[in-house]
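All protein chains but one are shown at their positions in the complex.
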Amino acid sequence: MKIIHSDVLVIGGGLAGQRVALAAKRRGLEPSILSLVPAKRSHSVAAQGGMQASLANCFKGEGDNEDVHFEDTVRGSDWGCDQRVARMFAHVAPKAIRELAAWGVAWNRVRAGEHEAVINGQRVTLTEREDAHGLITARDFGGTRKWRTCYTSDGTGHAMLYTVSDRVIAEAIPVHERQEALALIHDGHRCHGAVVRDLITGELSAHLARATVIATGGYGRIWGISTNALINEGMGAALALETGVARLGNMEAVQFHPTAILPTGILVTEGCRGDGGVLRDVDGHRFMPDYEPEKKDLASRDVVSRRMAEHMRAGKGVKSPYGEHLWLDITQLGAAHIDRNLREVKDICRYFLGIDPAKDFIPVRPTQHYSMGGVRTDYRGESQWLSGLFSCGEAACWDMHGFNRLGGNSVAETVVAGMLVGEYVADFCQSRHGDQEISTALAREFVQREQRGLEKIIANPGHENAVDLRRRMEQIMTDKVGLFRNGPDLESAVAELAELLARSGEVGVNGGLDANPELVLAYRLPRMLKVALTVAMGALNRTESRGAHFREDYPARNDRDWLNRTLACWREGDALPRLDYEELDVLRMELPPGFRGYGAKNIIDHPDTAPRQAEVDEMRAAKLDRYAVQSYLMSFKHLLPLKYRGRNERLDEPLP
Amino acid sequence: MNIPDSFLPPRIDRWPARLDLLQSASGLILGLFMWLHMLFVSSILLGNHAMWTVARFFEGYFFFGYPLPWLVSAFVALIFALFATHAWLALRKFPTHWRQHMAYMRHMRAMRHEDTFLWFVQVLTGFAMFFLAPVHLYLMMAHPELIGPYESADRVWSGRMWPLYLVLLFLVELHGGVGLYRLAVKWGDFKDAIAARRKLKRLKWGLTVFFLVLGLATLAAYVKIGMEHAPHVGERYQPAAFLLPSSKDFSDAGSGGGGLNPPQPPFDKGGSRRVEGMS
Partner (left out) sequence: MTASRTLTFHVFRHNPRDSGGEPGVREYQVEETPGMTLFIALTRIREEHDPGLSFDFVCRAGVCGSCAMLINGRPGLACRTLTSELPGTISLFPLPGFELIADLSVNTGKWMRAMSERLQAWVHLGSEVNPNQIEAAMDPDLAEAVYELDRCIECGCCVAACGTALMRPDFVGAVGMNKLARFRLDPRDDRSDAEYYQLIGDDSGIFGCMSLLGCQDVCPKELSLQTQIAFMRRAMARQGL
């Protein structure tokens, strides 16, 4: 049995994983990274629109700061997030983007003087100030009060991932590509690494480490149609779930993006609407202002997606062989703007639709996009139930997104969490807790278990067809655990998924144990089904509507009973996951629950909300300096690693 | 400090850059020269006298008042050197192993890509020139004085050089044309590279066709003259309208005959100097 040692085993070579590894390396540790695919092909590469950070450089961003970013994030989450984490995030995001700027990301820059923009369907002229010339600019995104989303054309994720990957290469961190973590090695209290399968040779090995980090991205591919990469199958969530001790948080919180094209679900960025594009219906009518007069097409994603679905239900959709859709119209932005700032969108339209977005409308519909839920961790990124297991990025429920993530906050999270969790991982490794004390017998036991599992699949006579089971799972998730949810559908989804899970054990495979795609599907399928079941169960239990989780039978946001986080754990031998809940403490919130301002107000208040609001109002009325107010209401700086506690400089806020 | 030099890290090796420049420069000079050469040679189409004038021009006749054929020899030697240098540098690029050759062939067939194909044309034509061009070059070096309408025509026809020239014509024009195009895309700084390349490609083919047509016409002209002149092979051209330095010397002309390059006294300034021909 091959055993590979490192200090930090990072499972996942996306933005989050690589940034964690860099942090560890810079603290003198030896990290190593695993990835299903070459690291630069991780799905972070597909992020188009941008990264949020309150730099306040551009005209429409002036006056922005951590406070505004924090509040937008909390509102966006429908108060489901951990506000301390959101605070840490908003504080570090400007540092993260500046670090990336120094490392080589070619952020688009402010051009002093006048320029044209399309706002709310109207051409307007904006004037950028002289002293901001050459600083990082930003575009508008949904659910934000300032233009805060920094970008490199519409290839932001690409530019970021390549820069971070290049640093990983520069700092000689090994990336084990085409290596899949199959199981975590642990003793019920402490995680020691993972059993890893080489996707080329099929060989299993044990990777042992002081700390193990799950940074495997989202689980969008349990839905039939998703904007996610094909490799986003939730294997990270499954890794944690299968330990039987670590827990997943808020798995039912799943975002549907308003604008993915038909039929394949490829995303066209929110930047299209941020830059002035609008949604239109079958009659060419711009319908979003009818539903959301204030934020219109740039309401929060969950809201726009639901409004679109509603509008299609009202018979205003455009019929097509692939089902109904609506139009995204960016023609008024002009060819020059599209060529410069929406190039990927143009390419996608050209190659997949055969249209020119400067002239034609783009057929779009809401499509599964982002997994707010994931491996539940504390603010340090460590699982509260399995010491030495960390997680960050989309795979984690660090919980800055709650029940809905704002566009541009995710790539920002990956690097910010990478920076912070990386420091905590290093702290852990360098502390007494980080000592590695594992017997190779335990490692052998885990490797052998996986080996037997694979051999069993190969030996299976094969009564079941993996492709059919998978298609069925995807269909169930799309039909019953989608944008609109209700009790009966969710109940039948849970029942059916459980049955599929039982049947998935009967899948048989031709061919051998090495590079064999059939085998890969066969062993991933039960894991995917487990993840799907935690999502469906979470959604079934949560009898309220919050953010992206919308129950037709419980349309109100119920803070009184549901201001909490779902935790799921799957004990070995159980047929279903167990759920329990972690309360969010209103009395410690900097921004007590309120109305997001979309549609009609439909909230059942938490009893603590009013008293806390009164406290907050009083504090704000004192007109103290914003840092003082903030620290009084909810101190968080002490949670940050020392090196990231400093204030952020802005043109209007020089460093003291 | 007295650390021996050899312990210091090597300074950057400038030679790869120089060799690359040299390869391109030699190709450029050769390519441009071959076009000019074609234009000079084609003067035969304007008549024997025109060609004769051009040939004498290069011997410095119109500068010095008398021909200095060694000027031509020297120039040919220079071209020969350039040619050798260029060929030697180009050898570095040749598929020298069978595996490389196969890889290229397979690739070329699969890709069906013009510029990839054209490089192979360059290799083939270059390789062929390796053997064929020296024949011509040597002749010119050895007998610079025997460049003239009849002299050349005799060589072409009676000397049976036309098949070689016909092949060389294609080799040179294809190779040089592609080469000059390649030089442009290799070094050129264009605003719109795609458009520029398209134009260059058109220009390249245009010029190649032009020079091939010109070359064929020229060769045909020499063949024709050579056939007509076959009975007097070896007889040199004597420009009628020209006041020659010594008509007496010239009265000997044409007396030899028979061979390809009969011993012929070239122009002579006042009989003070003779250049020996081949005998």
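Here the chain labels run A and B in written order, and each chain numbers its own residues starting at 1.
The rule we apply is simple: a contact is a pair of C-beta atoms (placed from the backbone, for glycine too) under 8 Å apart; a residue touches a chain by one contact, two chains touch by 3 or more.
If you're wondering where the values come from, they're calculated on a predicted model, not measured in any experiment.
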> Of the chains that are displayed, which are in contact with the missing one across the whole complex?
Replying inline: A, B
>> From the list A:E62, A:D360, A:E496 or A:E518, pick the residue that touches the absent chain.
In response: A:E518
> Just one of A:R139, A:R167, A:R197 or A:R365 touches the chain that is missing; which is it?
Replying inline: A:R167
>> For a quick check of understanding: of A:A106, A:V124, A:A314 or A:A628, which residue touches the chain that isn't displayed?
In response: A:A106
> Taking the full complex into account, what residues of chain B touch the chain not shown?
Replying inline: 12-21, 92-93, 95, 100, 103-104, 106-113, 115-116, 119, 182, 185-190, 193-194, 197
>> For chain A, which positions touch the chain that isn't shown here?
In response: 37-43, 45-46, 55, 94-99, 101-104, 106-111, 133-137, 152-153, 155, 158-159, 162-163, 166-167, 169-170, 175, 177-178, 200-201, 229-231, 263-264, 266-267, 321, 340, 344, 347-348, 351-354, 467, 509-511, 514-518, 521, 646-651, 655
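The rule is simple: only the chains that are shown with their structure count from here on.
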>> Counting only Cα atoms for the centres, state how far chain A is from chain B in Å.
In response: 68
